[in-house]
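For this depiction, one protein chain was excluded, whereas all remaining protein chains were kept in their positions.
Moving on to chain A:
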Amino acid sequence: MNRTATLALIAGAAFAGAPAGAQETYEIWHYYAAGSELAGMNAMIENGNAASDDAVFEGVIIPGNVVELRRQLQSAMLGGQPPAAYQSSMAFELRTFVDSGQLHPLTDVWNTVNGDEIFPEGVQRVVKIDGVPYGVPYDLSLINNIFYNKEIFEELELDAPTDWDEFDATCAALSEAGYEPLGNAGGPFWSLYNFYAPLVSVVGVDGYYDLASGELGFDSEEFSTALDLYAEHMVPCYADNWSGKTWTQTADDVVNGDTGMFMMGIWVAAYFEQAGFMAGEDFDMFPAPGTADAAIFQMDVLAVPNGPDDAIAAAEVFIEAAASTEGQAAFAVPKGSLAPNVNVDPSVYGYAGASFSEQFSAASEAGKVLPNLFFLLPTDVGTELGVQIERFAIDPSDETKEEVISTLEAMRQSALEEDAFLNW
């Protein structure tokens, strides 16, 4: 057989392998690389594939976190080859991409799924930019709960504290009995999330949003008082060497019975249960003092980049499936988070999820659903707030406090000059 004939045969075989009307494959980018998170995403993608006849959805893991995902997105978007949809943070993250002309408005699919009906008002405000929805939520986690080791609490006959005085007494009792009272972990997120409890205690819901919109200064009396409250009640309660641990290492300390309490996002409940440490039996949780009737949450959404029409149409089919009660439960149950869709039956959750769902509903009714401040602030200011609160948690001296306030206030003034703050 000569060379021309061989090439013709190969070409013919190639065409024969691609039947007419084959389903197109569309990529969904995310950074859930392992464990319960990956299980949740895989279940949601499976749900999307079941809902689509014409498209196949494929999850693409971008190892790392939102920072690595942004790096990949930059190349893809500037190169004109973005994924059909991707995992995005809420609020300012969406704003940045919308202002850059990179996101497709999701008005049509939002109306199809009755977004204004199925998602609570507090959730809607962080996915809409100038009233237009650019993200559809699927993964909501509360971050104002303190988890505790039940065996330790029962041994010491402790009850879940409800205010700062009781919290101090609980810390003292744990410490006297030889336990580390309150776990924490290094990095710009965890101390900041802990700090929200004293912050909300001092500034309330309105002050929280004022801080997010740049109206309340970091040099204000209220912010200073919140730092004092944090330094007085939470920082002395922290476990030794907390800043050298990851959150999973600290969670292990709770499971192992070394640490009594741990304030962390509700994803830690899934981590505990994967370790055989069961909700209601081995651990339980209570809202941090000052946030008893509130729900501070963070959320991931599905965003759709501007791209070819067929990719956008496919992404909207995927999102419609993801926003349904089945799609939301498919992700939230294995992941250990809450479904933002209020129509999801709470009975799909276990003990922990049902408790969080009840907490979120009560906070919604009370008008105290607060999105994570980190994502409400301009990205630079939010990130710096996390770094500075960790710095203060490591060294809560007056000198550090002054430096923290002056650093953050300088950034607020700079952001005000650039008109960077938003009213959420």
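Here is the rule we use: contacts are C-beta pairs under 8 Å (C-beta built on N, C-alpha and C of every residue); 3 or more make two chains touch, one makes a residue touch a chain; residues count from 1.
Following the convention adopted for this analysis, contacts and distances are computed from a predicted model.
Visitor: Hey, which one's the missing chain according to UniProt: "Sugar ABC transporter permease", "Heme exporter protein B", "Succinate dehydrogenase flavoprotein subunit" or "Aspartyl/glutamyl-tRNA(Asn/Gln) amidotransferase subunit C"?
Guide: Listed in its UniProt record, the absent chain's protein name reads "Sugar ABC transporter permease".
Visitor: Pick out which of A:R70, A:K128 or A:H233 touches the chain that's been left out of the picture.
Guide: A:R70
Visitor: From the listed residues A:H233, A:K368 or A:R391, report the one that touches the chain absent from this view.
Guide: Only one of A:H233, A:K368 or A:R391 touches the chain omitted from view, namely A:R391.
Visitor: With the missing chain put back, one of A:Q87, A:Q102 or A:Q298 would touch it. Which one?
Guide: A:Q102
Visitor: Can you tell me which of A:T246, A:N343, A:S397 or A:N423 touches the chain that was removed from the display?
Guide: For the chain that is not drawn, the touching residue is A:T246.
Visitor: Determine and list the chain A residues touching the chain excluded from the picture.
Guide: Its contact residues with the unshown chain are 67-68, 70-71, 73-74, 77-78, 96-97, 99-102, 186-188, 240-246, 249, 253, 258, 379-380, 383, 387-388, 390-391, 394.
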